[in-house]
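A single protein chain has been removed from this complex, and every other one stays in its place.
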Amino acid sequence: MKIEKSIIDQHNQGLQERHQRAFDFVSSDVDNIDDILEKLQRFQIAIPSWALGTGGTRFGRFSGQGEPGSLEQKIEDVGLLHALNQSSGAISLHIPWDIPQNAEEIKALATSYGLKFDAMNSNTFQDQAGQAYSYKFGSLQHVDPNVRKQAVAHNIEVIKHGIALGSKALTVWLADGSSFPGQLNFREAFQNTLESLKEIYAHLPADWKLFVEYKAFEPNFYSTTIADWGQSLLLANKLGDKAYTLVDLGHHLPNANIEQIVSLLLMEGKLAGFHFNDSKYADDDLTAGAIRPYQLFLIFNELVDGMDVRGIDHATGLGWMIDASHNLKDPLADLLQSVEAIKIAYAQALLVDRTALKEAQQQNDVVRAQEILQQAYRTDVRAIVAESRLRSGAALDPIGLFRALDVRKKLIAERGMNSVATGL
Amino acid sequence: MKIEKSIIDQHNQGLQERHQRAFDFVSSDVDNIDDILEKLQRFQIAIPSWALGTGGTRFGRFSGQGEPGSLEQKIEDVGLLHALNQSSGAISLHIPWDIPQNAEEIKALATSYGLKFDAMNSNTFQDQAGQAYSYKFGSLQHVDPNVRKQAVAHNIEVIKHGIALGSKALTVWLADGSSFPGQLNFREAFQNTLESLKEIYAHLPADWKLFVEYKAFEPNFYSTTIADWGQSLLLANKLGDKAYTLVDLGHHLPNANIEQIVSLLLMEGKLAGFHFNDSKYADDDLTAGAIRPYQLFLIFNELVDGMDVRGIDHATGLGWMIDASHNLKDPLADLLQSVEAIKIAYAQALLVDRTALKEAQQQNDVVRAQEILQQAYRTDVRAIVAESRLRSGAALDPIGLFRALDVRKKLIAERGMNSVATGL
Amino acid sequence: MKIEKSIIDQHNQGLQERHQRAFDFVSSDVDNIDDILEKLQRFQIAIPSWALGTGGTRFGRFSGQGEPGSLEQKIEDVGLLHALNQSSGAISLHIPWDIPQNAEEIKALATSYGLKFDAMNSNTFQDQAGQAYSYKFGSLQHVDPNVRKQAVAHNIEVIKHGIALGSKALTVWLADGSSFPGQLNFREAFQNTLESLKEIYAHLPADWKLFVEYKAFEPNFYSTTIADWGQSLLLANKLGDKAYTLVDLGHHLPNANIEQIVSLLLMEGKLAGFHFNDSKYADDDLTAGAIRPYQLFLIFNELVDGMDVRGIDHATGLGWMIDASHNLKDPLADLLQSVEAIKIAYAQALLVDRTALKEAQQQNDVVRAQEILQQAYRTDVRAIVAESRLRSGAALDPIGLFRALDVRKKLIAERGMNSVATGL
Partner (left out) sequence: MKIEKSIIDQHNQGLQERHQRAFDFVSSDVDNIDDILEKLQRFQIAIPSWALGTGGTRFGRFSGQGEPGSLEQKIEDVGLLHALNQSSGAISLHIPWDIPQNAEEIKALATSYGLKFDAMNSNTFQDQAGQAYSYKFGSLQHVDPNVRKQAVAHNIEVIKHGIALGSKALTVWLADGSSFPGQLNFREAFQNTLESLKEIYAHLPADWKLFVEYKAFEPNFYSTTIADWGQSLLLANKLGDKAYTLVDLGHHLPNANIEQIVSLLLMEGKLAGFHFNDSKYADDDLTAGAIRPYQLFLIFNELVDGMDVRGIDHATGLGWMIDASHNLKDPLADLLQSVEAIKIAYAQALLVDRTALKEAQQQNDVVRAQEILQQAYRTDVRAIVAESRLRSGAALDPIGLFRALDVRKKLIAERGMNSVATGL
């Protein structure tokens, strides 16, 4: 299924008047509205290939329908999203779930949808059929050098796939850790992981980056070998200039001040980028902005400030990706909601009066500082985000159009009721 | 596989001298040692049928070997545990994973191992093949009365299976809840759940109990419809005298004072019993006592005190079950470790000088109160627990014997490498 | 200091044009805007007398200036707030910090500012000079009946003061609990508390309510005797129809779903009302809406829904109070920010399309349900809240006017640099 431009235009025409009124109202107070719109247009959030199917928990999975049964169909799905919002212009692949049989053809297909290949993702947290060694007790951390070698080789393989597709980064997320006190020697696990990462790092092309992700817990329940930003940064610093720390919003202990971590990683020049999602309890992998939208705004507030201070291009300097699990909602609708929430937070952050904020901070005027952030956050920026879509040729109301077009019904008709996303 | 009494005796003989020395030392200070030993002997902890296979997380599962491939083999596994420790004299079945084809034969088999049938467990958190309605959006809480009816009927079916086997309780654990704000009307979800439970309750035999379990979160990530002890107790009170609140140690928010909850539920006469496990972060389902052994002791301290005050028989008054997930360890070895940890905590709680504690509390002597609890907790009671096993004909060192007998190897030989526990 | 109506009018005139444009924009989509405005006008949030001075932590306190040094000045302060926002028409007194020497005069003074007397607050968490028994080890829970009697007598005294002032409720917040395992017998502490509350309850006038507040921890660090909503509800049910459970937003374990608790308490007819504040880590007592504004909205979403279903008057049916600590900000400015945030959340909740939400829930359309809540939450309702102020004769921009009038400077001039709020 492909959504033609004419469909989009027709949809937009119907909403135009109402949109214009809202946009005029909200933009009338914004001096640099064109700059903001341009930034919003350029800001693209990658979609991981595994997000296109229904997710689940250890207790079960309630499958969806018409899910993409091949890499080609996954690209088609992201193409649909991108046609609707012109904000999802990249796909992030997961190996071995998405091994391209013919990289050139896959690249051409992606290009036809206006998509690029974001960071590649390796998988050493599951055993694959026919695998020589098990990752039950870890991969890059493993006490057995054979397991580590196998995991390193897999990552190098992933890099190769990525080169063929034009990707420029490898994301390493490890499930390595332990579930019981005593199981692991923490230092040796760290050192083994470092040595393994060094070997992978040595195979990175010159223009690639290595994203070292951290996570507080799960699937191991006593320790995680890269458990927090401090451990990830320690590794990134020991690895070298191409290694960075990746922040996944759900990978923290309760109450963590993630925006401060983001700010400091930017200060150190070591922030890789983001895996967006939201959570109330643990790594719940909910729709971005569904639970703590103000925190999402505060993170973007730090991102905008920190990237500008360091001269980092908002659109291309860091990696932006959604990493949620779609257990109850249609994955495509859910991803549209996540992208919308992220762009709202970004737009609000762009509205922050940084000169006034700086001044309030210099005067320790806490009341005023709060007012300045709330002034931006309380502004209804949806018309600004919609206008940026309009200017990019996307839909004013992506979910509305998704519904009106009965997208899922058509995908089911094409793919069948029982098509299940590969890899899940 | 069956472990003969002669094997146990031989094992015990080899350890007897060392054991006797330790037991003599620790028991010399204990006035009521025989009373304690008798209580320990009578204290049986049920094993759930799903705990006999390797567990996993949403990220994957690393299968074990020689797992029980049928209900008969599950009973055999619990029989092995019980032979080793004489403390696991009951099995808790899960329907539909363990539907007995011939209840009488299954009962006879269990009896041959000295096992009873503990509480029955229903499952409305997964869809079964051929099921008319999906539980994707809940079961007893569902907005659609057809779904609720189906779930109620399933629970009634479970009661019937239980009657046939001689069980005396139904445990209802619901995954019902919501993952996003707005998804659910909390009050209606509660009322629907209450109505459904009332129908189930109406089908309980006169001598049965209904255990209403609560859980803070997961698999839903915004709300759980029976989320805490307060909600469970509200339901139990509205249902009637046969309804009780079941406590699973992993089902709480961070830092919850579980022992206080236990104490108050006992005060209200509404404590059903326990699902034992341990956790560091969330519902980690680790080996009992592996992370917070002092908390386990404090819980038993409240249990002993509260049961004695109300005249509840320790062994039979409440339900005791392990509910852990064995992702990394051999399930049988893991269960032996859990039972040992639970009995240690129980033994320590039996050692608490309650007269002195009462006195310290009356005087607000906080230093002394702490000393009294620590005096019991710091005592090495392993020889007491071992002696209770010895007197019951079990092994002095169950895990040691489990290893020496190469139990798993033999099970693999009997069942095959790839035998996977049904239901997981 | 008193702010004349003419000052307000002049201020409003200067902002009128801009306000009108914003109000016209946002209200054009709202059918029942007058109903909403009327509700907002009627909605009054009480200010506790202890919030008018600078708060602190156990590590220290950085005093403010020009703080109210008497009950009269506290009333004056609330009068200033109320003049600015016409939303803080009540003051909540704390005994013994605010014992009125002449109740009639105090009432007359309050009336002159348009203020009523909200719930009375007792204090058995601190020792007062000359007190016979210490509350070090609790008050209503205390093992010594003399202490309990003293604490009960104090509460009865507080009721008397409240009667004289026209208050209609007593809020009991207890610091009772324990800091170490063993210190307390949980059941006896609960029973003692219940007995003590019964005595207090017996002294309540017929038209009074008893608000039983709960708190998870602090100032005791192992157990709190009324620790959660379940324990408070248990007490309220045992006490009778005039007893209710009071929710303070900061008094929960990490990640608690407070909106669900609110919904269920309303269902049970036992919600007393709220102590508003916000927090990131523990009972941080920050400005309402400063950290989790979406949660505040979700709570109001449940409140509006639940009150309407039960026919509870929004303005008068429950108790609304701010309970924050103003450690860094000027208390008056901080309170204005809290009131604004609360009214924004309330206005957003009033905008929720409940018919559509109900429909989405009935269809398990999670995507739509989220959209409906976000549609209301993302709306910039500040002009609606401002309009409600305008119609009530308050300032369009209360904090702006507070600044422009240099209120604190004038209070310092009147009261002196070193005037410290009584009771802190």
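The letters A, B and C name the chains in turn, as written, and every chain counts its residues from 1.
As a convention for this text, a residue touches a chain if its C-beta (ideal position, glycine included) is under 8 Å from a C-beta of that chain, and two chains touch if they have at least 3 such contacts.
Computed from a predicted structure; not experimentally measured.
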Chains in view touching the one left out: A, B, C
Touch criterion as defined above, residue of A:8, A:373, A:386 or A:420 at the omitted chain: A:373
Residue of B:179, B:196 or B:337 in touch with the missing chain, whole complex considered: B:337
Among A:87, A:171, A:196 or A:263, residue touching the chain not depicted: A:263
Which residue of C:12, C:232, C:263 or C:287 touches the chain not shown here: C:287
Positions on chain C where the hidden chain makes contact: 55-60, 62, 125-127, 134-137, 175, 179-181, 183, 216-219, 221-222, 254, 279-282, 284-287, 290-291, 325, 327-329
Residues of chain B in contact with the chain not shown: 21-22, 25, 254-255, 257, 280-281, 287, 290-294, 328-330, 333-334, 337, 344, 366-367, 370-371, 377-380, 382, 399
Residue ranges of chain A at the interface with the undisplayed chain: 136-137, 143, 178-188, 190-191, 216-217, 222-223, 227-231, 233-234, 253-257, 259-260, 263-264, 266-268, 294, 298, 301-302, 305-306, 309, 357-358, 360-362, 364, 366, 369-370, 372-373
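Following the convention adopted for this analysis, only the chains that are shown with their structure count from here on.
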Remaining touching clusters (ignoring chain B, no chains moved): one piece
C-alpha-based rotation, chain A on chain C, 0 to 180 degrees, nearest 5: 180
Chain centre separation in whole Å, for chain C relative to chain B (CA means): 43
Touching two or more other chains - residues of chain B: 136-137, 179-181, 183, 216-217, 222, 254
